[in-house]
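In this view, the complex is presented without one of its protein chains, the others remaining in place.
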Amino acid sequence: MRTVEPSPPLIEGRDLTKRFKVPTGTLLAVDHVSLSIQPGEVVGLVGESGSGKSTLARMLLRLTPLNEGEIQFEGRPLLQLRGRALQEIRRRMQIVFQDPFSSFDPRMTVGQSVAEGLSFLPRGRRRARVAELLELVGLSPDQRDRYPHEFSGGQRQRLAIARALGPGPRFVIADEPVSALDISIQAQILNLFRGLQRQLGLTYLFVGHDLAVIHHIADRVMVMYRGRVVEEAQKTALFARPHHPYTQLLLASAVEVVGLSSKTGAGGGAQEGEQITRGCAFAPRCPLADSGCRDAPPPLREVQPGHRAACFKAEQAAAQMGVGIREEG
Amino acid sequence: MNETGIPPSGRGKARGGRLRRGARFLIRRPALLFGGIIVTIFIGAGLLAPWIAPYPYAAQDLASALKSPLSPHHLMGTDQFGRDLFSRILFGARTSFIFAFGVTLLSIVLGVVVGGISGYFGGAVDLILAAVIDLMWAFPIVLAAVLFVGLLGPGLLPAALAITVVNWAGTARIVRGEVIALREREFVEAARALGRGHLFIIFRHMIPNALPAVLVLASFSMGIAILVEASLSFIGLGAQPPLPSWGDLLSEGWEYNQYAPWLVIMPGVSIVVIVLGFNVLGDALREVLDPRLRER
Partner (left out) sequence: MCVLRVENLRTELRLRQGTAVAVSDLSLTLQAGETVALVGESGCGKTTAALSIMRLLSSPPAYTTHGRILLRDEDLLTASPARLRQLRGERISMIFQEPMTALDPLFTIGTQITETIRAHRRCGRAEAREQALEALERVHMRTPRACLDLYPHQLSGGMRQRAMIAMALCLGPEVLIADEPTTALDVTVQAGILDLLAELRADSGMAMLLITHNLAVVSKVADRVVVMYAAEVMERAPTAELLERPLHPYTQALMQSLPRMDRSLEVLPAIRGSVPNLLEMPPGCRFAARCDLAQPACRQEQRLVAVADSHSVRCWRRTG
């Protein structure tokens, strides 16, 4: 496993909060989430629909405005930046989206799309840079004048990566980049992500719901549920010994081809919950929940060195879990 | 994930040259061909009228008054002053075209800008602009015409203003709708992440994608403008003589309906055919442009 040297974090978010107005009131999509990513790390952000993971990712890039919280990128506060300074920083943090179909303007050639982030380069240099980028992701520069609809899903995802790398970012957010791809192509794209990280020294925030994919690519994993981070740990620790009942439920549900039998206390009969009120958001579905859990939201606390969980019963949950997922050999 | 293992037709091998493919494309779509031909003839006639018309618009020749169509020298006959109807129709086409084109162009520019801004920015801006758009869209054209004529006197300019003032809202609505849908597409987020400003995104991403819908609307708009101009001129509020106009021809020819029906039929049929042509073209364009856009 790669070790990451301790150094000032590349990106840090504190108390990030986002509210949406919905017909039934206000939805707290992201609830005072804090995170910190070191240079060179790959952090996996796992959650299901409604977890807030995609919203959080977009908040880090200021694509979605924050209601509360602050972000520091390379040690500088991000939210106060405007105009040219903001544009400068924007070049250093990019995003690759999930849907390879709608992430390209159908009326622009792929060459033009890939060149979108190159406005800082003099015009003469752009053509060469586009060719470089296309080759970097395994495509031929002659394809630059084709239109997005002429490419397959996997190829479009490569183009999306090329486009994101154009400005020369240090930090790349990948929002479910392989979820919409055929399974025989997923491996190719995952390998590409990994290879580029090594080659260019990138830092990733990999957002997804597929635990196997996250397991493959991430060094550290954060699990979100209904706008809050419920567990956070190094990958092997999280998969081997999850401390939060929701993480356990996720693992149990994500049945592997090998047919792992993870018996946890949080499976079976779990229904989709309603809107949270006061306590732990997972309480309605949690077999360990008691009145304490419904009164106040559990804070994210350290349960093992480097391993945090937001659960009053974390130790109990970890203890009564059946078999975690350990790597062979 | 809905790739079917079959590439969209854009990638197919080119059989025959571009011309042959274009020809085959048109033949499969008779509506497009029909509308296209009519519109082309109309525009050609209108623009080239001064050069192809056999006689000037106002040239009188009392000796040849009220000749029926297909007479020698007079394809469509003459009116009570011996003026050649064919020439007059050509010049009328010219007026109609310039008028309709100007109105449509202005409506579209206005509509695209307002609709684009309203749809893209949302919030308070959208609230206000959308209200204005809805108001103008609901405003009856004829009332607007009467209003402007009352303020500025009769003539083509007031008529043009009247139509534009109401017409732009149709485009604005469509553009606003398209932009609102496009705004959520991820390539817009990508552009912002790559550092593009709002204005750039609106003009480089949104509007080109909304343009097909606008083109369709433009075609219908031309038809409407021609019809309204003819109607206004017919009742004397539009093009003022000596400016040529089909509506004018209609109203003048009305008196002689009994013994020289061609004076009414020819301009009337022209109006109908041209407006039909634009409508058919607009419809065909809608079919051609929309599904192709959805082709991923």
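Per-chain numbering from 1; labels A and B assigned in written order.
In this text, a contact is a pair of C-beta atoms (placed from the backbone, for glycine too) under 8 Å apart; a residue touches a chain by one contact, two chains touch by 3 or more.
For clarity, every value in this text was computed on a predicted model and none was experimentally measured.
*Asks:* Among A:Leu133, A:Ile173 or A:Leu190, which residue is in touch with the absent chain?
*Replies:* A:Leu190
*Asks:* For the full complex, which residue in A:Ala212, A:Ala296 or A:Ala319 touches the chain that was left out?
*Replies:* In the complete complex, the chain left out is touched by residue A:Ala212.
*Asks:* Touching the left-out chain: which of A:Asp182, A:Asp290 or A:Glu315?
*Replies:* Hidden-chain contact among the options goes to A:Asp182.
*Asks:* Mind pulling the subunit A residues that touch the left-out chain?
*Replies:* So the residues of subunit A touching the missing chain come out as 1, 48-49, 152, 154-155, 182-188, 190-191, 194-195, 209-213, 215-217, 239, 249-260, 267-268, 270-272, 325-329.
Operating definition for what follows: only the chains that are shown with their structure count from here on.
*Asks:* Distance-wise, how many Å sit between the C-alpha centres of subunit A and subunit B, to the nearest whole number?
*Replies:* 50
*Asks:* Touching subunit B in the complex: which residues of subunit A?
*Replies:* It is residues 58, 61, 63, 87, 90-91, 93-95, 97-99, 101-107, 113, 116-117, 119-120, 147-150, 152-153, 160, 163-164, 166-167, 180-182 of subunit A that touch subunit B.
*Asks:* Of all residues in subunit B, which touch subunit A in the complex?
*Replies:* Counting only subunit B, the residues touching subunit A are 1, 3, 7-8, 10-11, 185-187, 189-196, 205, 208-209, 293, 295-296.
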